[in-house]
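All protein chains of the complex are present and in place, except for one that has been dropped.
Let's look at chain A:
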Amino acid sequence: MGKKRAVGADEPTTTSPLDLKTLIREHSLFFDQLVELIPARFFLPNSSDDKPWFPGLSKSQKKKVKAQTRENILKSRRDRLYPTRPTSTLDLLKKSLDEERDSSSDEEDDEDEAIEEEEEEEEEDEKEAAKAQSVALSTDERPVTYEELRERLRRRIVELSAGRNTRPESRLKQERKKEMKNKKKVKVQTKRNQENNKEKEDASAGNTGKRKRDDGNDENFSKNKKKNNVREPTDITFGQVRIDGKENKKRKKKLSKEKELERAKRLEEVKKDPEKGKKVSWKAAVSKAAGEKVHDDPKLLKQSIKREKKRLEKNKQKWRERKETVAKAKAEKQSKRSENIKERIHQKKMRKIEKREKKLMRPGFEGRKEA
């Protein structure tokens, strides 16, 4: 028992080279961790131009310096999030050391420097790996490139989506969900597909196609998946769409009502005939459904002719009455006027006679002598 001693029991006294190396390594790791805890701006010796002194500068200088600080802030922010640039204290320290060494020894070969830098990088990587293990932040390595990240994301998605359907209890629900989604998607897909075909075909009636949703979809048609259980329709029509401002179709000549009546009567005769009548009926029905007014019912036309006649008659009557009343009023006024004039003249005369007679109405006077 006494003979069996732990190898590392005499650590402080036995200093074999291997143990020393591990010792040193452990210590250096510990110090690195400590250094990492300190933010870079406190630990590293700062250069003189890091501290901007605003009050002593002129306006333009201040502007420049402020722009510089803004840029520095942006740069540091970007560096913090960029996965490969060194931003931890340790890295910056290493960087500053490298710079010093470069500036001090200019005569050295580039290869040597490169080799040294490589060695430095390897050591750095090892240190980082060791650090990561010792700190146990996460099991992943520090992400190296953006592409790798993307790859991992894609792999993870595939993994999860593959693994998702393996649970039998939730299978039915998901199937139903997928079916509904598929149906919708198929409808949308087939709609897009057929829109494209339609533009090439340029066929059916009433189609003033909706183009605004088709932009940029032509590339996707090659990737279109066809579902077996849905037959693709050969044509798609949309609702009414106005494209330009000029919608005025050529106006049909407006026939007078009598002519329309005759035309309608003729059409009725034609309708009795099975062949042509069918065509005529369908044509009329289609234009009626589209909103255009089709005058092909003789009864209604007769009614409307009658209505118009009555309206004209009524207007004539009104005019006559008006003329009459105007004339009557005129005559009345005239007669009243002439009467008033006559009356006035008469009154004048009477007044004169009275005046004359008044002179001879003296008391005791019997009357005028008739001489």
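Please note the rule applied: a contact is a pair of C-beta atoms (placed from the backbone, for glycine too) under 8 Å apart; a residue touches a chain by one contact, two chains touch by 3 or more; residues count from 1.
Heads up, the rule we're going with is that contacts and distances are computed from a predicted model.
Missing from the rendering is one chain, named in UniProt as "Peter Pan-like protein" (options: "Aldehyde dehydrogenase", "Cell cycle control protein", "Peter Pan-like protein" or "acetyl-CoA carboxytransferase"). Although one chain is not drawn, the whole complex shows that of A:Ser16, A:Ser58, A:Ser103 or A:Gln240 it is A:Gln240 that touches it. Of A:Ile38, A:Ala67 or A:Leu149, it is A:Leu149 that touches the chain left out of the display. Of A:Leu18, A:Leu37 or A:Leu81, it is A:Leu81 that touches the chain left out of the display.
The residue touching the chain not shown here, chosen from A:Arg41, A:Lys259 or A:Lys278, is A:Lys278. Against the chain not displayed here, chain A makes contact via residues 81, 137-138, 149, 152-153, 156-157, 160-161, 164, 177-178, 180-182, 184-185, 187-194, 203-206, 210-217, 220-221, 223-225, 233-243, 245, 247, 271, 274, 278, 281-282, 284-286, 288-291, 294, 297, 300.
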